[in-house]
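Missing here: one protein chain of the complex. Every other protein chain is in place.
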Amino acid sequence: MLIVAALRWSDQRAAVDPLTGEVRTDARTSGASAADRAALEHALRIAEAFDGRCLAMTVGPVEAEEMLREALSVGAHEVVRVEGPAATVTEDGSETARLLLDGLPDRPDVIVCGDHSADRGTGATPAFLAQRLGACQALGLIELEAVDGGLRAVRRLDGGRRERLVFGAPAVCSVEPAGTTLRRAPLPATIAARTARIPVAHAGSLRYLRAGTAKAFRPRPRALPAPVGSEPHQRMLALTGALIERTPPALLRPATVEEAARELLDYLRRHGYTP
Amino acid sequence: MTDRRYAEAAFEDVMSTVEFRVAERPHITVDTDVCRSCTTKACVHACPADLFVPTSEGGILFNYEQCFECGTCYQVCDGEGAISWSYPDGGYGVVFKRG
Partner (left out) sequence: MTYAGPGSLSTVVDETTKTFDVIVVGAGPAGSAAALEVARAGHSVALVERGPFPGAKNVYGGVVYGRILDELVPRWWEHMPVQRWVTRRSTMVMTPTQALTVDFRTQDWGKPPYNGATAHRADLDSWLAEQAVEAGAVLVPSTVVTSLLRDRTGAVVGVRTDRPDGDLTAGVVIACDGVNSFLAKEAGMYKTGHEAEHLTLGVKQTLALPRQTIEDRFAISGRDGVDIEMLGCTGGIPGGGFLYTNLDSVSIGVVLALTGVSKAKTRPEDLIAELKRHPAIAPLIKGGEQIEYSAHLIPEGGYHAMPELIGDGMLVAGDAAAMCLAAGIWLEGVNFAIGAGMYAGRAAAAAVKSGDVSKTGLAGYRTMLERSFVLTDHRKLRDFPGLVLSDRMQQRYPGLVCDLVQGMFQVDNPLPKPGLRKLLRRATRDNGVRLRDLLRDGWTGMRGLR
């Protein structure tokens, strides 16, 4: 079985110029995000459980090899770097997914990614991976483990609810950095990884997504009739609505649920919302 | 003239310009029982990151997260064994990008 950890190489502490908006990145503070590190740990655990191979990969420049060396040192069996640009590319994730799959030596059984990358990623890459592979997708997971030859996961839903998922390979998972920390690399493996050769795949180039120009939001004008009245005082009163007759708010305390429903329906009928 | 106190950036803002990769293991621990008998409490004033705060009971409240790892605290500490100090685990702790 081939378990792939697809990692995104980005600066975890990019500096943004407050005046120009220019983003300055530094290779020294670049690497895998906490979510990506959790993804790598999950991939290693799944590979161990299935007795499979764990492959760590990224689309990025040569500086990203440092991240792959770390993956090697914590126990990834192999790594691949797909040649990619250093700067963030504006695209929806489909391009990255295409390059990742083209750069893989074999068809993967499970791909684990971080939930979304730190450089304004949308988190859509895993979904595109699943679509291209025809695999099932389980995204935004907070727990993921291999059980009885399949995968079991927990996903966070709104309102504090949890969704439990049970699925099998082929699958694409994306994980949140929750409760999983990447293991510490042993020293011999760290030293071996320092000089290891990092295979590079040239799978093509990332195509930029052409986005339309952003315009400021302008709501449509709403015509308001001028108030009627001969005297300015009357017009002013009309504007404020001070002397206009209105139904005062009524406070009802229905005793039962049925009564409350009847009151509501009566109100809607009175005002012409329901026949 | 602006109040002198506002001429300087707030200390928290100054500290926020530095990256700290916080390890799970605290690399500083303080035995406050020893601190209670300490009259100088030199760490409170000497620590450049302002990590040590005296408590009303005479002890010391400490943080380890925003530590510059300079070693001042254990060097100025008068109390025998009050501050145990070590380097944070590899790769964690302060990261100076300029230095």
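Per-chain residue numbering starts at 1, and chain names A and B are given in the order in which the chains are listed.
Simple rule for what comes next: contacts are C-beta pairs under 8 Å (C-beta built on N, C-alpha and C of every residue); 3 or more make two chains touch, one makes a residue touch a chain.
Quick caveat: nothing in here was measured; it's all calculated off a predicted structure.
Q: Which of the chains on display does the removed chain touch in the whole complex?
A: The omitted chain makes contact with A, B across the full complex.
Q: Based on the whole complex, identify which of A:107, A:194 or A:270 touches the chain you can't see.
A: In the complete complex, the chain left out is touched by residue A:194.
Q: Write the list of chain B residues that the hidden chain touches.
A: 4, 7-9, 11, 13-15, 17-18, 21, 27, 40, 42, 45-46, 48-50, 68-72, 74-76, 84-91, 93-99
Q: Can you list, in ascending order, the chain A residues touching the missing chain?
A: Residues touching the hidden chain, for chain A, are 28, 184-188, 190-191, 194-195.
Definition applied: only the chains that are shown with their structure count from here on.
Q: Mind checking the centre-to-centre distance between chain A and chain B? Centres are C-alpha means, answer in whole Å.
A: Each chain's C-alpha centroid was found; their separation is 36 Å.
Q: If you look only at chain B, which of its residues touch chain A in the complex?
A: Contact set of chain B toward chain A: 19, 24, 95, 97.
Q: Provide the residue numbers of chain A that touch chain B in the complex, in ascending order.
A: Per the touch definition, chain A meets chain B at residues 13, 26, 28-29, 181.
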